[in-house]
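The complex is shown incomplete by one protein chain, all other protein chains being positioned as in the whole.
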Amino acid sequence: MIEMLGERFTYAVIIILMMVGLYALIATGNLVKRMVGLTIFQTSVFLLYISMGKVFGGAPPILPYYEIKNDSLDPTALYSNPLPHVLILTAIVVGVATLAMGLALVVRIREAYGTIEDDDIAEADYSLELEKGV
Amino acid sequence: MVDFTQVFDYVLMAMLLAIGVAVIRLKNLFAIVMLTGVYSLLSAAWFVSLDALDVGFTEAAVGAGVSTVLLLAAMLLTARDCDHVGAARHWAALAVTVAAGAALFYALPDMPIYGSGDTPANSGVGMDYMMRTGEELFIPNVVTAVLGSYRGFDTMGEVFVVFAAGVGVALLMGLGGGKRDEEDV
Partner (left out) sequence: MGAHLILRVVAKLLIPLIFIFGFYVHFHAKYAPGGAFQAGVILAAAVIVYGLIYGMDAARKAVPPWAARVGMALGAFIFAAVGFVSLIFGENFLDYDVLHPDVEHARGQYLGIILVEIGVLLTVTTVIIAIFYAFAGRSPEITEEEW
């Protein structure tokens, strides 16, 4: 058990970071703080992916240019896995685009309701329905 | 054996955890947004220590730079502080978090050993890209080669997602300075 955890300590810490983000996401009524919790959760997932591609003793996945030129690539050279880097690179940019989308919705909600606390928003919706007599 | 970069990683982990807890406890949105920027910058440092130079670069530019500006702008347009939340919601959050965390910890023994080169994730297609890029494309930066050529279709999808998000924000809020805004003035 201890040995298992010792070999996967990084993953365990990243899982705790993910749960911290999830807690921040749920334990608030403020929509901006909820987006912050989502960002923390998202960044922790990125960390999980990247840490899986790490190889001890490996170099960053950039080949030496002169070896490509001379066609003398070293097949035994050790590199970290480039595939998670590619996936997460694009995911980060998509993440900021979706964050902007969510924040735009929050700003519109503030303009329509005058508040961004979800209890107040639900109450406003509910009182509107009561007025209509639904 | 613990080498220097491992110690560096442990320091980063401790700081990330501290920031996460601070974000949960704080009520002032300005402090929360600034701490999120710090969180992104620290995780960018960790990405670099995990050999992901491109990712660390992107996270530092996007996460610590642009998202912080966006969150500040949104905060300026909405509110300064969070309301107090009831104990019921804290207990609900704790229940969900513990359940999800327990499920993830249950799956932890099935994960590959950290830093090992012969795990399924590291011995398969990723290393294949590493070997073939030098022989087929003659491009030193494998991440760029995979991004642009081998997985170009994925990247095209991502570009369209970014484009769609830009269109969505423009539809929701307007770009300002358009024809209609000029008529208003």
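Letters A and B name the chains as they come in the text, with residue numbers starting at 1 for each one.
Simple rule for what comes next: a residue touches a chain if its C-beta (ideal position, glycine included) is under 8 Å from a C-beta of that chain, and two chains touch if they have at least 3 such contacts.
Source: prediction; values computed, not measured.
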item	value
Shown chains touched by the chain that is not drawn here	A, B
Selected from B:7, B:21 or B:69 as touching the chain missing from the view	B:69
Identified contact with the non-displayed chain, of B:4, B:106 or B:153	B:153
Contact set of chain A toward the excluded chain (per top definition)	60, 62, 65, 89-90, 92-93, 96-97, 100, 103-104, 107, 110-111
Residues in chain B touching the chain absent from view	53-54, 57-58, 61-62, 65-66, 69-70, 73-74, 76-77, 79-80, 136-141, 143-145, 147-149, 152-153, 155-156, 159-160, 162-163, 165-167, 169-170, 172-178
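Note that only the chains that are shown with their structure count from here on.
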item	value
CA centroid of chain A to CA centroid of chain B, Å	4
Chain A to chain B touching residues, read off their complex	4-5, 7-13, 15-24, 26-33, 35-37, 39-40, 43-44, 46-47, 50-56, 58-65, 67-68, 73, 75, 78-101, 103-108, 110, 115-117, 119
Touching residues (chain side chain B, partner chain A) in the complex	9, 13, 16-17, 20-21, 23-24, 29, 32-33, 36, 39-40, 43, 46-47, 50-55, 58-59, 62-63, 66-67, 70-71, 73-75, 77-79, 82-83, 85, 89-90, 92-94, 96-97, 100-101, 104-105, 108-109, 111-117, 119, 121-122, 125-127, 129-131, 133-135, 138-143, 146-147, 151, 154-155, 158, 161-162, 165-166, 168-169, 172-173
